[in-house]
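Below: one structure, written as structure tokens.
With one protein chain held back, the other chains of the complex are shown just where they sit.
Note that the chains take the letters A and B in the order they are written out, and that residue 1 is the start of every chain.
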Amino acid sequence: MTPWLRRQRALADYTLSALGRRKGKNISLVVIYALIVFLVASIMMFSSGMRREADLVLSEAPELIVQQLTLGRHELIAGGEVEKLAAIRGVTAAKGRLWGYYYDRLNGANYTVMVPDDPTIKLEQGQAILGEAIPRSRGLSWEGAPLFLSRFEGDLVKFDVVDTLSHDSALVSADLMLITEQDFRDFFGLAPDVYTDISVSIRNEREIATIIAKAEKVMPKARFVTRADISRTYQKLFDWREGLLVTLAIAAILAFGIFAAEKASGLSAEETREIGILKAIGWDTGDVIAMKLWEGALVSVGAFLTGAVAAYVHVFLGGAGLFAPVLKGWSVLYPDFALTPQIDVLQLTTLFLVTVLPYVAATLVPIWRVATGDPDQVMR
Amino acid sequence: MTPARRPTTPVFAALGLLVAGLGLAAIHVAVRAPGERARLAESTRLVKVLGLTDLALFTEARYTRHPSMADLHTAFQDNPMSFEHFPSGLFIAPPAHLPGGQIGQSEKDFPQ
Partner (left out) sequence: MIFQTPIMALLLVSGLAGLVALWSAWFGLRVLRRWNLADGSREQLEMERQTHLISTLFGFVMLAEALALLLFVYNADRMANLFVGAMCAVGTLNVNEYGFPALYLKVATFFAAAVWLIVDRADRAGRDYPLTRVKYAGIILLAPLILAGGAVELTYFAGLETDVITSCCSKLFTPANEGLSSEVTGLPPALALWLLGGSGLAVALSGAASLWWGRGQMLFAVSGVVLFFVALAAIISIISLYVYDHPNHHCPFCLLQPEHGYYGYVLYLPLFFGTALALGAGVLQVFVGRPSLRDILPARIRKLIGLSMVAFGLFGLATIWAIVSSQLIVFG
């Protein structure tokens, strides 16, 4: 070992035995610190996990959705508009989408009812494909149990459940109910030639802006939502809430910083005496500062690592148990899914800066004040 | 002083273990990746086939179920000045593409 390393090791040894003499206090400090790191780290890991999930999954969302607006609200769109949109150069296809909500009075849940427009999904009249959460919440536990829906008192419509969407896609499909177009129009009493909105496929993503400009001339009252808009909505949604929660956590960090500063400056008589003796036997200010920095480093690195590892376990192995109630909110149906585990250097660096820097800032000045005192003054 | 008595030994070992824990987490990420990719691929396929636009995270109201398709009044849709009343509002910001609104606009804010 080089002399430098040996000196550092000896300083760390000394620091630790000094910390050990006040075990209870110091352990509680590390535990509180680790809890704060855990909280911030959980928030960050959870939101970035959600962000990534949304980003990947919605990368295949329709390039463009066209909505009709009436009174500032989403309205049904006439079937004639589909051809107008399809006629624009650069548009590969325009399809009317049929989807809506159904409030199930039996379990108080909202379903998203949708008509699939894809040859791979085979449905016949009276049949339905359900998302993973609907059978769970309605207690349709056995294979082939039909789903009865009631739109009003005395009404009962029966759907044969032919399939359940795989659990793997729960994040996007938990509350989906897929039925045929005829069933959809009958069930909701919809006129034959109207749609909920129109999805437009566009060959070249660079042309989206031009196509919207053209479409706006044809449909001046419509609203256009692009795939990038959708993706950005979700990125911002989780960014924003993460930021908000972290800001709240910063209040906790601040309080902790004040606590740490208080602890570092209001030394007990015993500690003051200790430093006085050290200086009397020949330690210089630099040595005392180095010793105290070791103390800070051990405390913060220990707390940081503990908090970060615990947060990883919490979010990715424990299913983010603390956040689950928030996520479920007031909804009856919620997707049952585990986040894709990930670790990212940006995140850990941010976490380090957000949690360790305030601690360092709060304790440096008190440390210096203690270290530079005269031995006789400190001892007195 | 015998080396075993040095207090840094157990503490550095514990810190080392924690670093190893982070390393294990990284390995866990790598091990789980193929399965997760399959799961995400299934979701992505469904999104493409059905033309889905939103995550089924909050199903209690239409502006939380489909935030990207929400009306222009969302999330204050019942009344321009009303506050959010669903807990998931804590997680949902107004959609990115909506113009930023202002509370307490006065007449002079609107060009005549």
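Definition applied: a residue touches a chain if its C-beta (ideal position, glycine included) is under 8 Å from a C-beta of that chain, and two chains touch if they have at least 3 such contacts.
Quick caveat, the model's predicted, so the values are computed rather than measured.
Check A:D55, A:D160, A:D193 or A:E262 against the missing chain and you find that the one touching it is A:D55. Checked against the full complex, the candidates A:A228, A:A252 or A:I343 give a single residue touching the omitted chain, namely A:A228. Subunit A meets the missing chain through residues 44, 55, 228, 231-232, 235-236, 239-240, 242-244, 246-247, 250, 285-286, 289, 293, 345-346, 349-350, 352-354, 357-358, 360-361, 364-365, 368, 371-372.
In this section, only the chains that are shown with their structure count from here on.
Centre-to-centre, using mean CA coordinates, subunit A is 2 Å away from subunit B. Those residues of subunit A lying in contact with subunit B across their complex are 9, 12-13, 16-17, 20, 53-54, 56-62, 65, 67, 69, 72-74, 95, 97, 101, 109-110, 112, 114, 116-118, 120-121, 131, 133, 165-166, 168-176, 178, 197, 199, 223, 225, 229-230, 232-238, 240-241, 298, 301-302, 305-306, 308-309, 312, 316-317, 326-327, 329-335, 340-343.
Residues 6-8, 11-12, 14-15, 18-19, 21-22, 25-26, 28-29, 32-33, 36, 38-40, 42-62, 64-69, 71-73, 86-88, 90-93, 95-97 of subunit B are the ones that touch subunit A when the two sit in their complex.
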